[in-house]
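Just one protein chain is left out here, and the rest sit where they should.
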Amino acid sequence: MIITLTTDFGLTDPFVGIMKGVILEIAPGVQIVDITHEVPSYDINEGAFMLDSAWRYFPVGTIHVVVVDPGVGSARRPIATSVNGHTFVAPDNGVLSWVFRSGAAVTHHITNASWFNPVVSKTFHGRDVFAPVAAHLARGDALDAVGPVISDYRQLPLPEVRFLPGNRLAGTVLRIDRFGNIITNLQRKHLAGSFRIRTGTAEVRRVASNYTEGPSGEVFAIEGSTGYIELSINQGSAAERFGVRCGSEIEVETGGANQ
Amino acid sequence: MIITLTTDFGLTDPFVGIMKGVILEIAPGVQIVDITHEVPSYDINEGAFMLDSAWRYFPVGTIHVVVVDPGVGSARRPIATSVNGHTFVAPDNGVLSWVFRSGAAVTHHITNASWFNPVVSKTFHGRDVFAPVAAHLARGDALDAVGPVISDYRQLPLPEVRFLPGNRLAGTVLRIDRFGNIITNLQRKHLAGSFRIRTGTAEVRRVASNYTEGPSGEVFAIEGSTGYIELSINQGSAAERFGVRCGSEIEVETGGANQ
Partner (left out) sequence: MIITLTTDFGLTDPFVGIMKGVILEIAPGVQIVDITHEVPSYDINEGAFMLDSAWRYFPVGTIHVVVVDPGVGSARRPIATSVNGHTFVAPDNGVLSWVFRSGAAVTHHITNASWFNPVVSKTFHGRDVFAPVAAHLARGDALDAVGPVISDYRQLPLPEVRFLPGNRLAGTVLRIDRFGNIITNLQRKHLAGSFRIRTGTAEVRRVASNYTEGPSGEVFAIEGSTGYIELSINQGSAAERFGVRCGSEIEVETGGANQ
């Protein structure tokens, strides 16, 4: 059985190690995999997208724990959701919004305190609620036992490509990766004909088939590994060149033939 | 069987991966969990506290390897200690001081060189001494075989809350976490009545029950996940606001009713 962890805890503090100890105390032998612990602090939107890039590559039956939880200790609910054979344990703050879009979800409000740590702190539900609940599920306890099914769980509006007058499209930057690649919510079909993306001094007119084919310093579009269009420079940072960040709008002028 | 690792090696160099290879060569199938590798370089005090926040959340029987070891290659002894059913393998430099406070310890000087790597370097005892000793213990070799019991192992003075004239207390900053929360050695009982903590432009008068209840920008006290009082700002860095760091003194003026 596999449990994955996605948090904004970083790896400097012992928080992640503590969660793993809690899991292994309850569910010995479970395999724990880090997706990332470097979600920007409190950034539910970016955490939601990072999780969505990863979870579908794990085997059916995997339990995914997501702790990006600025509301820890407040009235926000903890939830557990089953989608496409995967289970997600997270705060009900929208961090599962991308997951919900990928299939029919059965979502439970986590109320079964007998699965929690004996003392639940006000500040670390990763340790006291989410890790032990995931561990109970990993050792075979039923999802139904976690608490009642709910339908009013929180879903954030996800950025959609907008079609503007004058053969223009507006996309959104979903995130910037380590290499400075700009991951947008545009898809290949949006750049089917001729197009131009301009921001400041950079201009993109071409969808490349790999990182190395263009001249050095050229900014190009490429279909990235998430299925979305990315703006990139061969061995350079497109994000710095464009001056954009997560959530920025990307405007595309199209040749007119794009749907 | 579980082995945890706590070091100041960071994750950029391959040091941690190498220790894991050594462990798995000797004890195939053992489960290795990182507590943290971001102890500040050579900082025995902070490493000792970080370890103490984490080890008790692992199952009894876990072996904890701690390598914060500025004296590597010198005469400082390697030790192995059993406390409350957990085993600790570390240099004898005080990094287990918090652990020793939590229960009766049986401490051995590690002298059994037949468990070490065939060649012991002068600079990397994590690889050549601590990892292989932990792996031998994980596969069931007896702790007694590691070397003789000693009683003169090193213990650092741990910061205590001091009671000052004029209804004042002096606490100490144990560490700053990723979110800028200031973890002190104060406990809830020290802030039982009215109180005031002042440093520079920040003032704290209230123990909050969670991060989100206060007005934006207010600095408040909260009982943190380690059981100690932390000074926090909702989605901001209290450490920056207070201008304190690890080891700084925190003075509390109390209403007079505190014990």
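Order as written gives the chain letters A and B; numbering starts at 1 within each chain.
Following the convention adopted for this analysis, contacts are C-beta pairs under 8 Å (C-beta built on N, C-alpha and C of every residue); 3 or more make two chains touch, one makes a residue touch a chain.
What you are looking at is a predicted structure, and each value in this text was computed from that prediction instead of being measured.
Residue B:121 is the one among B:84, B:102 or B:121 that touches the chain not shown. Among A:36, A:167 or A:248, only A:36 touches the chain that is left out of the view. Although one chain is hidden here, its contacts on chain A can still be listed: residues 2, 4, 6, 11, 31, 33-38, 50-51, 53-55, 57-59, 62, 177-179, 209-213, 222-225, 230, 234-235. The omitted chain makes contact with chain B at the following residues, 9-18, 20-22, 24-25, 28-29, 32, 41-42, 70-74, 121-124, 127-128.
By our rule, only the chains that are shown with their structure count from here on.
Between chain A and chain B, the centres computed from C-alpha atoms are 31 Å apart.
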